[in-house]
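One protein chain is absent from this view; the other protein chains keep their places.
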Amino acid sequence: MKIALPVDEKNIDTTVCPSFGRAPYFLIYDTESNDYLFYDNQAASSQGGAGIKAAQSLLDNQVSFLLTPRCGENAAQVLNTGGVKLYKTISESAMENINAFNDGKLLLLNEIHPGFHRRGGAGSI
Amino acid sequence: MKQLLVLSGKGGTGKTTVASAFIRLSEARAFADCDVDAPNLHLVMEQRAKAEKSDYYGLPKAELNPELCTQCSLCIEHCRFDALISGREFKIDPYACEGCGVCEAICPVKAISLKPAVAGELILYRNGGKVFSTAQLKMGSGTTGMLVSEVKKQMKEAAGDTSFAIIDGSPGIGCPVIASLSGVDLVLIVTEPSVSGISDMERIIQTAANFHTSIAVCTNKHDTNLANSIRIEDYCRRNDLFFAGQIPFDPLAVKAVNSGKTIVDLDCPSGRAVKGIYNKVMALLLADEGGAA
Partner (left out) sequence: MKIAVLSGKGGTGKTLVAVNLAAVAGQALYLDCDVEEPNGHLFFKPTDVKVKDTVIKIPSVDDGLCTGCRICVDFCQFNALAYIIDHLQIFDQICHSCGGCALLCPEKAIVEKNKIIGHIEAGISGKVSVRSGFLNTGEASGVPIIRDLLDSVDLDQQKLVFIDCPPGSACIVMESIRDVDYCLLVAEPTIFGVHNLNLVYNLVKLFNKPFGVILNKCLAGEENPAEKFCLEKKIPILGRIAFDAELGTINSDADIAARVSKKYQEQFTSLLTKVLMEAENEAVISS
């Protein structure tokens, strides 16, 4: 099973990033093989809809669970439709959260915040 | 960190006057001016700290290379924003360009490409544990909403351990207001007792209601039209909105602002009135356990 976390650095001692859509990297951890990898979040510098693009990348990596402190409504919609379950992180350490998840200690993330509505531009919207 | 946002719907009702008074009274350690189009808060906040500025990149803009361009006009045909101008040499109007990329995709000779464009400046003042985040949108730019989000993000990242932040918002109900509402716990709407002010107040309340934040209302210059002031209180009662109080019209307020001070920096009727509103609103903000994260 693959778990994903938004993280601040590309090493296993990293902290969890407070933002999902604009986290610099994602950590994907395979709970069966204990293998893991990091990838750059292409959505971080997006003009808008960063959460959507980040969520898409998780689906493309066959992730089943996302551990995150928070998530916006557009990203949550993509993830829910794609069958990914969202859990709320309990500490800043990525590894602590992974262990807590494996021990069944994490709770589902229920507070989904409205999007940041990063929009704008001179034309019609 | 709880967030208090000051909005009004109508311009000129006194958002910055009230927000600056709140910042002064609470000795807030994190505050921001989200009216990035026409920021004013810095004019009364006596910033002695050096401004830390960074470029803000908005949407990329299309650039056309006239040497490659064959003037086939496919770009003009498909641009929804009237940003392509024909002529002896085809040109792109950077003020109209939305950065959508259709012209780049459709050009058969790759004469157009999207390039990053500076749309404004983010500004941060750090002074003795206090952070003040603001920005200035470049003349003629769009993407105001995105810059507002950057101002809030800059404030949150620079702020140390503090329990609340105060944000001065912008007039209207469009994208900069919507962007400023995200993640806010309490909105204080400053209105004025005019038919226009009330109409605009109703529209901003509707907008804020979409965000499930708590809403408080106060009436500025209330004695300029007592009948309308009563209408505002009634409206709040009927719609279950917290009415935080009223501020009298006060010529000393203009004097204070014009000398770069807040209305609580000197003894005046508006300053005294705003203190009462401040106490009620801050109690609501810090007690409120619900609201958006």
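For reference, chains read A and B in written order, and residue numbers begin at 1 within each chain.
By definition in this document, a residue touches a chain if its C-beta (ideal position, glycine included) is under 8 Å from a C-beta of that chain, and two chains touch if they have at least 3 such contacts.
Please read these numbers as outputs of a predicted model, since none were measured by experiment.
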| query | The complex has one chain that is not drawn here; which of the drawn chains does it touch? | reply | A, B
| query | Of the listed residues B:L43, B:C69 or B:A158, which contacts the missing chain in the full complex? | reply | B:L43
| field | Of B:M155, B:I173 or B:L188, the one touching the omitted chain in the full complex | value | B:I173
| task | Give the residue, chosen from B:A51, B:I85 or B:I106, that touches the chain omitted from the document. | result | B:I106
| field | Residues of chain B in contact with the chain not shown | value | 8-13, 16, 37-38, 40, 43, 59-60, 78, 80-81, 95, 98-102, 105-106, 114, 137, 139-142, 144-145, 170-176, 178, 192-197, 199-200, 203-204, 206-207, 210, 224-225, 228, 251, 254, 257-258, 260
| note | The missing chain sits against chain A at residues 43, 46-50, 52-53, 55-56, 59, 74, 77-78, 81-83, 115, 117, 119-125
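Please note the rule applied: only the chains that are shown with their structure count from here on.
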| Whole-Å separation of chain centres (CA-atom averages), chain A against chain B | 29
